[in-house]
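Report on the following structure.
Missing here is one protein chain; the remaining ones are kept as they sit in the complex.
In this document, chain identifiers A, B and C correspond to the written order of the chains, with residue numbering beginning at 1 in each.
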Amino acid sequence: MRGSKQAGLLLDEPLIFERSRPGRMGCDLPAESDVVRECLPAELVREPIDGFPEVSEPEVVRHFLRLSQWNLGTATTFYPLGSCTMKYNPLVDEAVARLPGFANLHPLAPDEYAQGALQLMWELQDMLAEISGMDAVSLQPAAGAQGELAGMKMIRAYHRDRGDPRSVVLIPASAHGTNPASAALTGYRVQQIEGSQLGLVEADAVRRAMDERVAALMITNPNTLGLFEREIAQVAEAVHARGGLVYFDGANLNALMGVVKPGHAGADVLQFNLHKTFSTPHGGGGPGAGPIAVKAALAPYLPGPRLKREGNLLRWSDMPARTIGRVRSFHGNFGVLVRAYAYIKALGSDGLAQATAMAVLNANYLRVRLQHTYQLAYPGLCMHECVFSDKPFEPYGVKTLDIAKRLLDHGFYAPTIYFPLVVSGALMIEPTETESKETLDQFIAAMEAIAREARETPDVVRAAPTRTPVGRLDEARAARRPVLRWQPRTEAGASGGER
Amino acid sequence: MRGSKQAGLLLDEPLIFERSRPGRMGCDLPAESDVVRECLPAELVREPIDGFPEVSEPEVVRHFLRLSQWNLGTATTFYPLGSCTMKYNPLVDEAVARLPGFANLHPLAPDEYAQGALQLMWELQDMLAEISGMDAVSLQPAAGAQGELAGMKMIRAYHRDRGDPRSVVLIPASAHGTNPASAALTGYRVQQIEGSQLGLVEADAVRRAMDERVAALMITNPNTLGLFEREIAQVAEAVHARGGLVYFDGANLNALMGVVKPGHAGADVLQFNLHKTFSTPHGGGGPGAGPIAVKAALAPYLPGPRLKREGNLLRWSDMPARTIGRVRSFHGNFGVLVRAYAYIKALGSDGLAQATAMAVLNANYLRVRLQHTYQLAYPGLCMHECVFSDKPFEPYGVKTLDIAKRLLDHGFYAPTIYFPLVVSGALMIEPTETESKETLDQFIAAMEAIAREARETPDVVRAAPTRTPVGRLDEARAARRPVLRWQPRTEAGASGGER
Amino acid sequence: MRFIPHTADDVRAMLAAVGVDDVSDLFRDVPAALRASGTLNLPTGVPEAEVRAALEALAARNVGASQLSFIGAGAYPHFVPAVVDGILQRAEFYSAYTPYQPEVSQGTLQAIFEFQTLVAMLFDLEVANASMYDGASATAEAVLMALRLQPERHRVIVARSVHPEYRQVAQTYLQGAGDIELIEAPFGEDGRLDLAWLGAQADGATAAVVVGYPNFFGVIEDLRAVRAALRDSGAMLVTTTAEALALAIVQAPGSLGADIAVGEGQSLGVPLSYGGPGVGLFATRTRHVRSMPGRLVGEAADEAGRRGYVLTLATREQHIRRERATSNICTNHGLMALAVTVYLSLLGKSGLRRLAALNLERAHCARRRLCGGARWRPRFSGPFFNEFVITGSGAGAALEQAQRAGVLAGVSLARWYPELEDALLLAVTEVHTPAAIDRLIEVLGT
Partner (left out) sequence: MRFIPHTADDVRAMLAAVGVDDVSDLFRDVPAALRASGTLNLPTGVPEAEVRAALEALAARNVGASQLSFIGAGAYPHFVPAVVDGILQRAEFYSAYTPYQPEVSQGTLQAIFEFQTLVAMLFDLEVANASMYDGASATAEAVLMALRLQPERHRVIVARSVHPEYRQVAQTYLQGAGDIELIEAPFGEDGRLDLAWLGAQADGATAAVVVGYPNFFGVIEDLRAVRAALRDSGAMLVTTTAEALALAIVQAPGSLGADIAVGEGQSLGVPLSYGGPGVGLFATRTRHVRSMPGRLVGEAADEAGRRGYVLTLATREQHIRRERATSNICTNHGLMALAVTVYLSLLGKSGLRRLAALNLERAHCARRRLCGGARWRPRFSGPFFNEFVITGSGAGAALEQAQRAGVLAGVSLARWYPELEDALLLAVTEVHTPAAIDRLIEVLGT
């Protein structure tokens, strides 16, 4: 007998502002002396901030602990959010990132006094270069999108320096939204490349689209359908043949480690998403890190300063002459880099290859086990993720959103939904390698149960979720009349946050 | 509008053994070499332990995170467990106890190399002596009960050394179970002292019971009814007059700090419960620490070794001549001592006095607010806790147990129930000083709602809890046919833990 | 491998289900030519103990982390109460991602809603987003937003006293973003923006003026006067704050006329961590909300009327709007936003103010004492919070000498401002005890 403990008690919790009581304190600091008046002109001095919380330390702890309990995370359950590589975040990485030697180091500490940090970054650059088959790496970008942005700026500088400024970037329809946004932010016009019947970018299509206005092709491989772009080499050739560059979105590297190096497949510029492939926590939205790697021809353009070796010492260079400059203050998300470094060290060449192999095995296992219940967007082997559509449930009025919500009732987070845009009602499932076969089997059972419900009692699915702390929230109404913050009570009884 | 998020999703989780799969690993260690065979005679070598878990690291994390979510704790909710002083556990105390300089220190490191630890213990002894008004302190006992045991052994040694061995210990009926148990373990016969109408120990009653066979009186003050023993001085006098000693159970010191020092009220021996008064976490059952304090005449009997100062150095003494010896290996629960030290430093003389004052205020507030709904066991002011009975609900067939279970549905932990034994159907409520008035008001509202339900729909109360991960568990059946461990499957399909 | 649960039996069963014989068959779609060179030339994996030992050895080589330091310049040493990290270590927070499914992400969402409220209050503006990467990119995004709101304008004035790295990042972000003229406004002897220059330069083509508040020299700009100088031009006023704690004691930019106020939140509960991750703060007026970059959380209700929170106004964002999005940001700095939320909740209304007062007092005391003799004098006369510039001949050499004596006595401004060759920038906060300040005086002299 296995008991089901899935229904349980979660504790209610108001906004921190609603817990506030005048005069309550969460810290003990000496009362302000008169010195303030001597130090600052009176007209500059602000009153203590009205509406700021006044709560004791135990209340703060209880508040945030209770909030935390309303979240599912990959540490507590299967979180098959496609394109996000929600793998297990090792606890040792959390511990080492907090070592005082890292946590208390000032970014402008003299290089001589930060050699451990510089050594770590130096080695991490090398590791990433080896994994990607690229020539040079900058760790500065704060996230994948910022890596893309840096990449676009570099491509722009490269063409400009060759006296050949270009205006267009080709992007497949299945690309992640950050790709066109990053290209546009760099002044490029985005031209969409349609995928083939098989969901792939064809070299022929690229060849047709390529001309001298095209600065680059941005390609994601495996693409967001979880498919390997088999013509990647020919595609790259087609781009290069007309003087273009290949930007390789490396967000899906978890499918490639030890199998293919993008640098050998024609990539000129590539960003890593360390918070995906290298397991740094997603933090409920971030921080991540998006190091950018390039082939030698583009190395002069990398964001600066750069690390350099001087005898036994590592140092930060001055701004290189042709760099695009900075994309982030200081040295990037160092705390995230520490975790990624620790992760790569822990896995090593064998572990990384095993991670890729098992991630791909897990995705294919889900694919074959679910393909008779849900409609696979594209047939054949997949890489690290697979994409289904809600087509089979159209007759019953059950949509992808309903299926996703019903999964929550089963204690699973939902897959990425309605992305990629090229699949209508997409359910994009990325299991990662850190999930066991038993977990996948439980997920499959839940998906099958939902499919049965969709046919037999579709209302149940449409009413989901019912076991979560709140029911389905009205997002449309929230957007029409946005309440984006709590308001201090202006008169008795009225409060913006509470309505 | 305040939404109620109290119903929610908890995730099911089997026993760790049921997650096990042959060959799965949660750590990466080199495979065993042949050296084992050279190092140990074959007949001594054991096979890898059958039934031990085989799980990966992510699964271990998920397993224990999910288990944690099935618990309420004082960090997440009001936990008014009487006699246990479930106050807030400061997070900084958790942080400092984990400093490598404490966590990695070996108990047999030479004293010169452990001066920080010894200094901390030295100062903590002094702090505890000051708070209690006693003369000397040993930090060795691992918990309150072990402190009591040490105290009893000291009392025994004291009388023996005076050529006056005695055989009886007087204990009020309201005492905690550890008191008679500790006395009995020292070979004493326990003689019960009945309390007065007011729930108090009367000097007259003690005088009547005292004779030359009585080694000591064990008294808890405030007693377990939350009442201050007003005649404590006269009681002590009566005991001392016939050559007896006063053992003062210090578990309830949270009601006395800055108000009374037990040492000034006649106490000869007293144990502290650092995990109560000084806020070290209760850990789901422990560890705690139960330092023992004495008047000068008993100091020679304290557990050894003792700390001593030699010039600038602190050192451990040899075993003192008249010590009762050791009650615990090494130096006691040092990690708990660190937390208590940090707590006392944080609060200081003003903070400790404030803690006591607000703990007593909170208890009295609950008392007056609940006394018309529940039956107060004894009238008048209380100290840090108050005790009610379920008498008013007898006509409805609702018992203390039902009330306690129904409180769980409201998201509160239950008070201590059916203790002290002198109150039938006792509900013993200790709020502590770290709870806000709003929380107490919410608790009062819940208690009132339950009282209403008890009268109007008693079945609802008797069926509680309904919102917890499991319903009321059949404890009687569990005790009749105890299953105290999981059993490895001996044949397919059979498993002790799963039945 | 300890993070990967697959047993040999599992792999066999799963391969059979997939219908292939071997794991390598799963990669059939990868052309053989590419696969040939896929092998990684890295050391093999190691047990956890070795990972930890390696990282501890590296951390130990960062001797700067344990030294008495007065370096600020955009990253500030502050005491972080243990509660903050205790909450950050909750796996339910750190192992979740963007709260796409609000029903099982209310923890993250409510905390962000609180964060938005706190940031808006701190700047005294109406609305704040759910975080940017850092103060630098927040500044760049503010400039882009001002340009977006006023497509007819093409000039941006950035005070030269804005953090040099923020200026660099803004410059990078603007590359290719159209024909934008980025010009730098000089500072005066008080360390503040040269208002006469500004009045003359700000014109109808100027989309925005960006000033530091406090600026890179620690000086508190006269925002009212800046605002007045901009009146005719109609340019937007953007403030950028690297030391957010200052706003607990100096007038908020919103109340002095800023249209967009951005900054870096590291000071508010985030460790230095060699400069990252911190968190970018971004606030503006409600009327501009649909032009804001970044994520927003809003209040919502379910059918039963229970209050909850959701991601909202997503039509501004890249995943919906793609090349027409207000920004390309996707992953942001949510966990650090949570740190700020916990920190500000704990410090609270009066605690934060007291802390700011303590910083002010200590910094002013330190400058007064340093400049009490002939060796140093204040470089700027403007008001300051917890950071200031002193000048004296041979400042660079003095800094190195202090370093050799074990004190990181600030940074030399010469690397960013050739005209400030003998100037040192120092930050003094609550972590600097009176004894630490004594030591500073001792090594720098007076």
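In this text, a contact is a pair of C-beta atoms (placed from the backbone, for glycine too) under 8 Å apart; a residue touches a chain by one contact, two chains touch by 3 or more.
As the structure is a computational prediction, the values presented were derived from the model and not from experiment.
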Residue of B:V246, B:L347 or B:I429 in touch with the missing chain, whole complex considered: B:L347
Touching residues on subunit C - with respect to the absent chain: 48-49, 52, 79, 81-82, 86, 89, 91, 430-431
Contact set of subunit A toward the excluded chain (per top definition): 1-5, 9, 21-29, 55-59, 61, 65, 90-92, 94-95
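Operating definition for what follows: only the chains that are shown with their structure count from here on.
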Mean-CA-position distance for subunit C and subunit A (Å): 19
Centroid spacing, where centroids are CA-atom means, of subunit B and subunit C in whole angstrom: 46
Per-residue overlap in subunit C, given as positions that touch at least 2 other chains: 1, 3-5, 10, 45-46, 48, 81, 83, 85-86, 91-92, 104, 106, 301-302, 304, 306-308
Set of subunit A residues in contact with two or more other chains: 13, 24, 57, 61, 65, 69-70, 72, 75-76, 88, 90, 408, 434-436, 468-470, 498-499
